[in-house]
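Removed: one protein chain of the complex. Kept in place: all other protein chains.
A and B label the chains in the order they appear, each numbered from 1.
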Amino acid sequence: MNGEQLVNLTINGRARAVRATPATTLLTVLRDELMLTGAKRGCNQGVCGACTVLVDDQPVRGCLSLATNLAGRAITTIEGLGQGRELAPLQRALLERGAVQCGFCISGVLISAFALLRQNPTPNVDETRAALSGNLCRCSGYIKIVEAVCGVGEEVRS
Amino acid sequence: MDFYRPTSLAEALSLLAQQEGARCLAGGATLVAMMNAGLVEPSGLISLADLRDLFGITSLPDGSVRVGATTRHVDTAQSTIFRAGQCVLPAAAEKIANPPVRNMGTIGGSLAFADPAADYLPALASLDAVVEVASRDGIRTLPIGDLVIDWYTTVLGVEDIITGVIIPRAPGGSIGVFEKLERTAGDFAIASVALVLAIEGGVCSAARIAIGGCAAKPVRLKEAEALIEGTRLDDAVLVKAGRMLVEACDPVDDVRASADYRRLVVPRLLVKTIARARVALGAGS
Partner (left out) sequence: MKEVGRNLPRLDANDKVTGRAAYTADLHRPGMLHGAIVKSPHAHARILSYDVSAALAFPGVACVLTGDDVAGGKFGPFIKDECVLAKGKVRFVGEAVCVVAAEDEAMARRAAQLIEVTYEELPAILTPEEAMAPNAALVHEDDAANFRIFQTECGGNLAWACAFSEGDVDAAWAACDVIVEGEFETQAQAHVAIEPCGALAEVDAAGRVTIWSANQSVFRVQANVCDALGLPMSKVRCVSPRVGGGFGNKMEMHVQGMTAALALATDRPVKLILTREEDFEMVRLRHPYRIRAKTGARHDGTLIAREVEAIIDCGAYGDDSPGVMGFSLLMARGPYRIPNFRASGRLYYTNKLRFGAFRGFGNPQVSFATETQLDEIAAKLGIDPFDLREKNAVRAGDRWVGGGAVHSDGFVKCLESARHASHWDERRKRSAAPGKWRALGVACTAHISGLLASAAIVRLLEDGTVVLNTGAVDIGQGSDTVLPQICAEALQIPVHKVALSSPDTDGSPYNWGTTASRVTYMTGRAVVGAAGEVARKIKVHAAEMLECGEADLELREGGRVGIVGIPQKEVTFRDVSLRAHWAVGGPIIGAESVMYDKPTIVDPKRTVFSGLPFPQIGVFSFNAVVCDVEIDKASGKTTVLEAWSACDVGKAINPMSVEGQIQGGFVQGLGFALFEEVVWDGARIANPSLMDYKIATTLDVPREIHPLLVEEPELDGPFGAKGIGEIPICAVAPAIANGIASAASVRLRQLPLTPERVLRAMLAQGNVV
């Protein structure tokens, strides 16, 4: 393919070599080459947040990140968040609190929430709302998502 | 499309000069979005990721602060280096888009795009910031007011790279407040007010006001500031200053709001912003 080169990325702890042109986004590489389809394309403009992944533990937009520019960085996707069959407490919380409806936004939400909890294990409602303000959800109205994330914090506290 | 990752500013400048149609890539928040939309197709990308000198916030001996061009919005927003009225800049950075985008976008990238409704420009205008630009001819500076010359257009040439922004010391005892009117959180501003304000003994000793989202570039009017400096900031004088600012604005109708609404709301936002500043300064209302 025109201008495609091999780029070395670390994805979910594994070294992967992927083909990318300079214009190829991380989102495209994840979904079409690595078949890691957890990150979604909702707008391709960085607004909806369904493509959010972690780069060096920070949430960023997969659709606005160029794969070629991420050589040497550690990328974590939703597929890398759980513990095999075991759900992480955050995943279980979203499930048990009824926060998951159509699910299309939820990979991105989990990434942002994961990063929040790592930095602030007991966030309050305002901190959670702020951290998730870049993840659009059209189904839930956000209330149960925020409750679930704060709930994980409460479990930690108790 | 070719991809370059220079390790020095000199190398980056050289590449920019040699590769016609190549663009600098900082955070990519705007450039990649435009590439995805098919609005721009650079012949090459010059990543600034390895230019360490372009990153970071440092305080200088004279009390000014230098913000490197590839400093991310999140870093500017969370920095504790800013003092007094300089804090209008992190306040503005905090309002940009949303957390993941703030983890990517940079001040240099934002300035180079010159979106009239973006948040840095009015904050920097209220601070009399100075932009540092590199080219193969060397480093030069220009006042922020000279950067934007038209809608989405800066004075920069294709071979220029913004390297940093210098925020001068703010007036003693001043406070910085950023008021952003937006449809929903993280949207571009309908209108914004960047304010640096100092009050001594109930009297305004310094006022710097920049209006965003209402013209091709932020609107600052010394006459409006002079009008309120030395007063007790009563509503009547603020409204008058607001109207002067509106006269200097050149708003457009867009999907976010009408030009008429912007003219209507700017003086009111000024009053509100000053009220917020007074509360924060503990000066009461």
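Going forward, a residue touches a chain if its C-beta (ideal position, glycine included) is under 8 Å from a C-beta of that chain, and two chains touch if they have at least 3 such contacts.
Every value quoted in this text rests on a predicted model; they were computed, and no experiment measured them.
Peer 1: Just one of A:L9, A:L64 or A:V100 touches the chain that is missing; which is it?
Peer 2: A:V100
Peer 1: Name, in rising order, the residues on subunit B that touch the hidden chain in the full complex.
Peer 2: Considering the whole complex, subunit B reaches the absent chain at 37, 98, 181, 183-188, 190, 255-258, 260-261, 264-265, 268-269, 271-272, 275.
Peer 1: Write the list of subunit A residues that the hidden chain touches.
Peer 2: Touch with the absent chain occurs at residues 31, 35-45, 47-48, 50, 77-79, 82, 87, 91, 94-107, 110, 125, 128-130, 132-146.
Here is the rule we use: only the chains that are shown with their structure count from here on.
Peer 1: Once you find the CA centre of subunit A and the CA centre of subunit B, what distance in Å lies between them?
Peer 2: Inter-chain centre distance comes to 29 Å.
Peer 1: Hey, which residues of subunit A end up touching subunit B in the complex?
Peer 2: Those in contact with subunit B are residues 3, 5, 21-23, 25, 44-46, 49, 52, 58-61, 63-66, 68-69, 112, 130-131, 133-134.
Peer 1: Which residues of subunit B touch subunit A once you look at their complex with the stated criterion?
Peer 2: Contact set of subunit B toward subunit A: 1-3, 5, 25, 27-29, 32-33, 35-37, 44-45, 47, 49, 74, 97-101, 103-104, 185-186.
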